[in-house]
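Sending over a structure as structure tokens; questions will come in a sec.
The complex appears here minus one protein chain, its other protein chains still in place.
Chain naming follows the written order as A and B, and within any one chain the residues start at number 1.
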Amino acid sequence: MTQSDNSPGRSNQEYLLIAKNIKKYFPIKMSSKVMTHRIPLKAVDDVSLIIKRGEVIGLVGESGCGKTTLGKLLINLISPSEGYLVFNPSEELVKDLGKDESVEEKEFRDASMYNLNKRKMRQLRRKMQIVFQDPYSSLDPRYLIKDIIAEPLLSFGIRKDEAYSRSSNLLREVGLSDDFVNRYPHQLSGGQRQRVAIARALALNPEFMVLDEPTSALDVSVQAQVLNLLENLRKKHNLTILFITHNMIVARHICNRIYVMYLGKIVEEARTEDLFAKPMHPYTVALLSSVPIPNPKTKRSRVILEGDVPSPITKPRGCSFHTRCKFAFEKCGWTSGEIVESMNYILDPTRNTVLETLPALSVMEVIDENRLKISYFGSLSQEQGETIKEVINKERREGKIRSLFGISSISLENGSILINVFESIRDPVLLTSDIEHLVACWLYEEKNSSAGSIIERA
Amino acid sequence: MVGANGWYLKSGSPRLNNFKTTFKLLLRNPGSAIGLIVVILYVAVAVIDQVYPRLLGITTDINTMTTNFTHPVPVPPSWLHNFSNWSLPFGTTFPGIDLFQAIIKSIRIDLSFSVAVVAGGCIIGIILGLYSAFFGKWLDQLIMRLTDIFFSIPFLVLAIAAGFFLGRSLEILAIVLILVWWPTYARVVRGQTLSVKEMSYVEAAKSSGVNNFRIMFKHILPNTMAPVIVQVSFDLATMILLLAMLDFIGFTPANAYLPELGYLASVGYGYAAIGDWWTLVFPGLTILLLALSMNLLGDGLRDAFDPRLRR
Partner (left out) sequence: MSGMNTILKVEDLKTQFVSWNGLVKALDGISFEIRSGECLGLVGETGCGKSVTALSIMNLIPETSGAVTGGKITFEDYNLVETQMAACKVIQTKTKPRLKVRRSKIKENSRKMNKIRGGMLSMIFQEPMTTLNPVMTIGEQITDVLYAHQISELTQRIIARKSITEEELRVIYKHCVEGNDLKFLFDFVDLNNGLKGIVPQIEFIINRKDITNYRKKKMISDLFDKDRSVPTQINRLKVWKSIRVPRFLPPLLKQEAEKVAIELLSKVSIPEPTKVIIQYPHELSGGMRQRVVIAIAIACNPHLLIADEPTTALDVTTQAQILDIIKDLKNIHSMSILFITHDLGVISDISDKVAVMYAGNIVEMAYTENLFERPKHPYTQGLLKSIPVYEQKKTELAAIPGSVPNLVHPPEGCRFNPRCDHVMEICRTTKPVMTEVEENHSVACWLYSKKEEK
């Protein structure tokens, strides 16, 4: 244990980890007919978070929203496209937080883990560990259990006999008896494998642990065993945990604070009790209401989202949730492409008799993201233009087709209809709407943090 | 069904990592069991010929064949006339050499040649494939283009050309074949590595500070070996046939003192036409049996490694 001398040991500072504007874009090959080009897949898109010592942070969201990627970024297992990550931030850095942008930027760059050299990074490695989702692929099938646990110790230069005695101690600590020492992973059940993975992560005595869906592959009865084990270990080793899961019930059970993720962005952050008592972001509301609760007596009003999660390659503009949001309004980042679809529906003469008097619709042309041109056969008169405006406005007032809210103005130009869409200034950002309750949604930004829960509004 | 099912695995379903079960599965299939036994016999003969030829009844120096230029015409197997006489079990062939001895000697030469070529190709291929897949990016591009180039060289033409310019010797032939053979292994290993690399145990090893070299050779390589072993067993057979073929068309430096199965067969081919059948039949059968049993073994290995067939 030579390294522990020059590292400051366990500091008692409040903050453990600060991540600032982390982005991870994977280049994806797209092949058109002529050539292949690369476009970015925004797996993690501008995430900042602060983790305090001793906390259990939950990271929830649907499949493919970037939870695993963020987890790996936070322990520097993959390197980001952009952003800074500071582990054990110094006092000054914390003090300067949010004061002066340029100073802060420089300090972060200097302290960032991503900019450390190889040797220093290796020292930090042992303080942060990860447990993977799939217990069947996270253990090398050709290694004995004792070798699996001893390997990280050996790689940090600990003597062989000591490493092996430590490894059997660790096994006992995670509730496996000594006769597992000489077995192969395939002779173990899922729960036992997950225990071995946890023991391996604990081997280097880490401060921070990322648990990537550690119980998703397990049965409920085994899940309970593992959750209990984690809770005990956390207390004993004074661990700080990032718990990634898609199971809200488990998240509620184990976490102090929860981050909700949607398409690479964090959309809400709150203490667990607050989040469940008063979810704010429309996505969180839907997510919570679709959790199946094992109690037939609980009757809830269900919010069933329409459609699917959009692909992270073609992320919607503005708030990426606006395509499915039941509250989306003017500012949420509509594009003319999205409005075309609903126009097709509204301006169908078989649907609306008023439109029968008009000439036939010829073409809808998306000029750019913010403009849309609808032309008819023959140019429209002023009166006819008014009719169409009226039809659209009526639908808009009804509020069923949310994309109509994106229309800022309708005008008649050269005999065809020109529709302008609200320009998106920026994406909604995480803002405090309550103490320690942050939400990235225009609804709340709009009302200047005095908005109540959406459920009340609805 | 196997992967996601907790106890199914626990109850000891056979897995790749278990050498013993692979072996058992291999023996369960009669074809591959016979193949294995025959291959072992061949290898044993070759080894004995090298270290203690007297066991096989070969008394003379292993490096010289007794030629009988006064009677270069093939003599039929001795037991054809007198059943208790086994002094010349396979008869003789041109130029009066004992065919049995010649075949044993050529088995040794053939086997060591093909093992050398396959081993050489295998080692180069494995290392390049592993590095290529593990580090990716430009290295991957470079190595893969290299394999493309070597793949597109017609090895027969290369071998003949090398023979002309560098001289006909088994060593040069082996080097030429290694040069065109490694890309097969590089591709197999690379494909396998790409999938093993994504397994989370590799990432777990990375996150606990294990260095790249160890990850590559201790975690990834052992898990990519199954298809390589299968490939090796097929390639050994191919190599023997290839050498025999090159001999048959008279390309290699084989001669009466350095016999080789294809050479013996090609010599016999002439005599068989005038009725001396043994000169062709015995070398031919030897090649056939060897290649057949190696292929049977390869098939068996492939099945034994196939998780779908492990029930």
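We adopt the following convention: a contact is a pair of C-beta atoms (placed from the backbone, for glycine too) under 8 Å apart; a residue touches a chain by one contact, two chains touch by 3 or more.
Note that the structure is a prediction, hence the values are computed from the model and not measured.
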item: Of A:Glu82, A:Asp147, A:Glu173 or A:Glu231, the residue in touch with the unshown chain; value: A:Glu231
item: Contact partner of the left-out chain, one of A:Leu73, A:Val210, A:Leu239 or A:Leu287; value: A:Leu287
item: Candidates A:Asn88, A:Ser155, A:Gln192 or A:Ser403 - the one touching the absent chain; value: A:Gln192
item: Sole contact to the chain not displayed, among A:Asn295, A:Thr353 or A:Gln382; value: A:Asn295
item: Missing-chain contacts mapped onto chain A; value: 62-63, 189-192, 219-225, 227-228, 231, 246, 248-250, 252-254, 272-273, 286-287, 289-298, 302, 304-309
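Just so we're on the same page, only the chains that are shown with their structure count from here on.
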item: Separation of mean Cα positions, chain B and chain A [Å, integer]; value: 53
item: Of all residues in chain B, those that touch chain A in their complex; value: 3-4, 6-7, 9-10, 12-13, 15-18, 199-201, 203-211, 214, 219, 222-223
item: For the chain A and chain B complex, residues of the former touching the latter; value: 72, 75, 77, 122, 125-126, 128-130, 132-134, 136-142, 151-152, 155-156, 184, 186-191, 197, 200-201, 203-204, 217, 219
